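There's a structure below that I have some questions on.
One protein chain omitted, others in place.
Our next item is chain A:
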Amino acid sequence: MSRHVVIVGAGPAGLAAVEHALRAGARVTVLDQAESPGGQYHRRPPGADAARHGRSDFDRRRRLLAHPRCRWWPGAAVWAFDRVENRLHVLRGQPDGSGRRRLTLVPDALILATGAHDRTLPFPGWELPGVYTAGAAQALAKGERVAIGGRVLVAGAGPFLLPVAESLLDVGAEVVAVLEANPFTTVRKGWSARPWRLAAQAGKAGELGRYAATLARHRVPYRFGRAVIEARGADSVREVVTAGVRADWSIIPGTERTYEVDAVCVGHGFVPQPELAVAAGCVLDGGFVKVDGEQRTTVDGVFAAGEITGIGGAVTSAAEGAVAGRAAAGEKPAPALIRARDRALTFAGRLASAHPIGTAWRSWLREDTIVCRCEETTYGELVRATTDPARPGPHALKLGTRAGLGPCQGRMCGPAVSELCGGTERHHRPIAQPIRLGELAARTEGEPG
């Protein structure tokens, strides 16, 4: 019997892994908590049958889900991985619903392709309704044709802000400005070092050109070296304060400007969702899952691909997925696949150096600024706790301030808290997805045939 490769996540990385594991002769089970394949990138409005970007690859890969050696489980949340028994625990049914089916899988090889979510640095007022992550604005506009507001400011760091602005314009929002916190010199230097290496991603350059043209056509200013430093309003955002910032993101006094808006979306890059990799015992490096040249993690039989191994966009994710699919199926990935993946990684490196996070962002915070959204822990409380000799270490700090102990388990505040408190982020979430106690108590069903 051929090898059974189980793939968690049907985004660009997971789908490329499906294609290549099938080509290498494996039996494949691919599951995703979402109802339809595509992940964060290939999103489309209800009823629309074709994704807008990367269509041909996506359409080919999506058809493979009906391959006789492929089993596709939508609506399947993987909530744990038991590394002793090599058993993946899955809940199938309505998201967060009751009465979901509990299933388990015992793979020959496991590919984790669980992607990333937005990173948003805290600033005064970021907890107000009407403040969204850039990804939320994108998901709602691209996937549901809903505009997060009438007058929207888009801010943060990274090229992702541009497609977000375009999608907002598409669904009828007025975008008052797009603000990149890094100065133009940093961005230019990051992108144009050794430009011949970027030739492989020429498609990306064209895409950026298109976004720039769209912004110009709608007279949306795209500014460098400016950041949102505060959102104001009683029960929802009414105005945002922006300021000019230096290369380290410290505020240049006297450059503040206020915009009247009813929504603001902010993204400072992405953070990986490595819960299952952590459960499997994989070593992380700077928060990302550590992999070798064939996308193997440090745990035998477990592979990782896409943005859980590093942020590099959809093309990079798919290139990694292709390598992981071959290797997990027991084949040596062809040199051409490895080369394509390595070229894509160069692009990821560029992205990181062109859009770094300035260390002085903490100067935007005030004593009463909320850092942990769930537990409403403030910057002042965190600072007091770190200087309290009775509370050494990140664990005591968490228990003392409750930062990171709410429902999101530090997914939103984790990187900020660790930066502010001078520790490394702990990704210790024994359960990757919420499960109800009743579901936990219910008898486990075996692997279905």
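Assume contacts are C-beta pairs under 8 Å (C-beta built on N, C-alpha and C of every residue); 3 or more make two chains touch, one makes a residue touch a chain; residues count from 1.
One rule holds for everything that comes next: contacts and distances are computed from a predicted model.
This figure omits one chain of the complex; the name its UniProt record holds, of "CRISPR-associated protein Cmr6", "Putative molibdopterin-dependent oxidoreductase YjgC", "ABC transporter permease" or "protein-glutamate methylesterase", is "Putative molibdopterin-dependent oxidoreductase YjgC".
Here one chain is not drawn; of A:A17, A:L64, A:L110 or A:A139, the residue touching it is A:A139.
The residue touching the chain not shown here, chosen from A:P46, A:P68, A:P253 or A:P335, is A:P46. The chain omitted from view is touched by exactly one of A:Q33, A:S167, A:T242 or A:T369, namely A:Q33. Where chain A meets the omitted chain, the residues involved are 33, 35, 40, 45-48, 94-98, 117-118, 127, 129-133, 135-140, 143-146, 148, 235-236, 273, 373-374, 376, 406-408, 411-412, 434.
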